[in-house]
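Right, one structure below, let's go through it.
Of the protein chains in this complex, one is absent; all others appear in place.
Letters A and B name the chains as they come in the text, with residue numbers starting at 1 for each one.
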Amino acid sequence: MDLSAINPVLLVASLMVAATPLLLAAIGELVVERSGVLNLGVEGMMITGAIAGFAVSVETGSPYVGVLAAAVAGAALSFLFAFLTQFALANQVASGLALTLFGLGLSALMGQGYVGIRPPAMTRLDIPVLSDLPVVGPILFGHDPILYFGLLLTAAVWAFLKFTRGGLILRAVGENHDAAHALGYSVIRVRVLAILFGGACAGVGGAYISLIRVPQWTEGMTAGIGWIALALVVFASWKPWRVLLGAYLFGGINVLQLNLQAAGVAIPVEYLAMSPYLITILVLVIMSADKSGAPASLGRSFHASQ
Amino acid sequence: MIVLEKRPEPSRLLSMSTPVFAVIVTMIAGGLLFAALGKNPFEAIRTIFWDPLFGEYAFYYRPQLLVKGAPLVLIAIGLSLGFRAGIWNIGAEGQYIMGAICGAAAGLALYPSESVLIFPLMVLAGALGGWIWAMIPALLKVKFGTNEILVSLMLVYVAEQLLASMSLGLLKNPQGFGFPGSRNIAEWEAANSWIAQDYGMHWGVVAAMIAVIMAYVLLNKHILGFNIRLTGEARRAARFAGVNPTRLILFCLGTSGMLAGLAGLFEVAGPSGQVSIDFNVGYGFTAIIVAFLGRLHPVGILLAGLLMALTYIGGDIAESQMGLPASAIQVFQGMLLFFLLALDLLTNYRVKLAMKGTA
Partner (left out) sequence: MTGTLLSIRGLTKAYPGVVANDSVSFDIQEGEVHALLGENGAGKSTLVKMIYGLVKPDSGTMTWRGGEFAPPEPRAARATGVAMVFQHFSLFDALNVAENVALGMENPPSMRDLAAQIRSVSENYGLPLDPDRIVGDLSAGERQRVEIIRCLLQDPKLLIMDEPTSVLTPQEVEILFKTLNKLKSEGTAILYISHKLEEIRTLCDHATILRLGKNVGTCIPSETTARQMAEMMVGDTLHTPTRSAKEEGAPVLRVNDLSLSSANPFGTRLKNISFTVHAGEILGLGGVAGNGQDELLAALSGEAPTEAETITVNDKPVGHFGPNERRELGILAAPEERLGHAAAPDMSLTENALLTGAIREKLMNNGFVDWNATTKFAERIISAFDVRTPGPTSAARSLSGGNLQKFVIGREVLQNPQVLVVNQPTWGVDAAAAASIRQALLDLAAEGAALVVISQDLDELMEIADHFGALNEGRLSEIRPALGLTIDEIGLMMGGADASEGAAA
């Protein structure tokens, strides 16, 4: 065991990388839930985004086109969910589970020819001087563009919800869809758009895992990150900045346990590997006392009867 | 423009027939998928749905139907109780693993005893293992209001890690030349769950049949079943009727965990034979599809479980004979659930065509 092998600067830098897929998926789901919809299919959309992004990157040679494809794939899958829950008025829990089961199968099918390949790398940010600074350089200025995009997206979602009319309408739909309908807002349209946004975010989150974090394709490689993203939204009380905080916290735990595994700590590998899931449960328990941030219409179907 | 109009009452006829429609539509969509993969769709569908039952080697595959169907039905029956009440245990896979670990451990601790009490002890331990694993989300939900969906699911990953740890450590076969995995329980006379291996009969099949009957009686004849249905239909009315939500959550999650644990135990002591890293193959998740496809009704679940078992077996055949990827079957199963949920609309709503913008 050699704890000194763990470099704190690299730890923080890799923590940010580990947190990004979680952040992207959770911020998308946050918007979905604020509109009053619970989409449990995050895991399925992520894994589909992971393979779509991977495959397109390999075929086109451009990781950026791949990320775009991942967003489209995630949104396309989420459209199935939107159709089921918003038009066919199916149960949201069941539909979300269906999405995850379907996405896991679909990604495995799509990914058959891509096992063991290395994807084209995404260029990292390289600002002369700044990126070479000790400590600050690798942490703040040495990452790939998607990581910064995730941070930007968090700020954008926060501002959208807080300051714009669109954000106000979205929150209103999530709070009381009957009242929003009575005022003439199209509940279904708002929710479908939110679901598509959530799907695209989850897709990009998935692609981040297969293109940057790992980077390669293996079946079921999201390994529950989509589910942790769902837990993160609860943890964050449906507030964007707290999603960021939570994502970095979970990213940190994950990176730490991986580092401890590598350093050969006397705890068996399996117990370290289960720690993120146990901590998620712990956090859920602590946060479940406070449900004040939850949108009041969350998970309820809307049908304009008259 | 298409207009939905809520029916005054759900249509019973459609409620029973939509699963059949869903299967048919999925076959068509699945055929298209197989064609897109470059396989002959008709041959693929025949291989999956016909050959295991009536093909040349059906005598070999038919018993498999019981072997694969039993855990699916057993788990789905348990899940359906909770789903009816709006209590979502989606971590059956974890409870299934824990049942197998606990049951196998209880037996292996006494190896190589040939006492007649070994198997009953294992059954008990398996049920207990699954029950405890499900009581974690149940207790957290009633004590703290924690979301049972996420907790039960997180515990699947924890159980998988425990499974890995057990097959590499505590339960590893001391005479296994260092290979991971426990002793083979199926070859241990006092501990295996087989009744008649040639016919696919093991105690899990018996347990599944008993579970179907008990669930039917519970839901249709007993006040507890009525309370479960009432809670799912109208939570506030259930409260008004004096239903204790805490007890209901503990009962539904506990029962489904217990049944999943039993399924795991019967599997590890029979068809699978040993605790190993890749012991679980997703029955706990497929059972969710089975529960919905069976309309959360015990008899429906029995039929749906057999159908799902058929897709597993047929999928294996199609994989070996036609080179159809195993994941194609997973997609197929996912599609089935999709179509079912979409067609469900028809039970509660009439779909009408309306002229847009009438004067």
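Here is the rule we go by: contacts are C-beta pairs under 8 Å (C-beta built on N, C-alpha and C of every residue); 3 or more make two chains touch, one makes a residue touch a chain.
Keep in mind that what you see is a predicted model, and the values were worked out from it rather than measured.
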{"item": "Contact partner of the left-out chain, one of B:186, B:230, B:290 or B:310", "value": "B:230"}
{"item": "Of A:9, A:127, A:155 or A:168, the one touching the omitted chain in the full complex", "value": "A:168"}
{"item": "Touching residues (missing chain, whole complex) on chain A", "value": "165, 168-169, 171-172, 175-176, 178-180, 182-185, 292, 295-296, 306"}
{"item": "Residue numbers in chain B that touch the chain omitted from display", "value": "5, 8-10, 221-224, 226, 229-230, 233-234, 236-242, 244, 357-359"}
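Assume only the chains that are shown with their structure count from here on.
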{"item": "Chain A and chain B, separation of their C-alpha mean positions in angstrom", "value": "28"}
{"item": "Parts of chain B lying in touch with chain A, wherever the complex brings them together", "value": "4, 6, 37, 88, 90, 140, 144-147, 149-151, 153-155, 157-158, 161-162, 164-165, 168-169, 285, 288-289, 292, 325-335, 337-338, 341-342, 344-345, 348-349"}
{"item": "Chain B-touching residues of chain A, taken from the complex the two chains share", "value": "40, 80, 83-84, 88-91, 93-95, 97-98, 101-106, 108-109, 112, 219, 223-224, 227-228, 230-231, 234, 268, 270-271, 273-274, 277-278, 280-281, 284-285, 288-289, 291, 303, 305"}
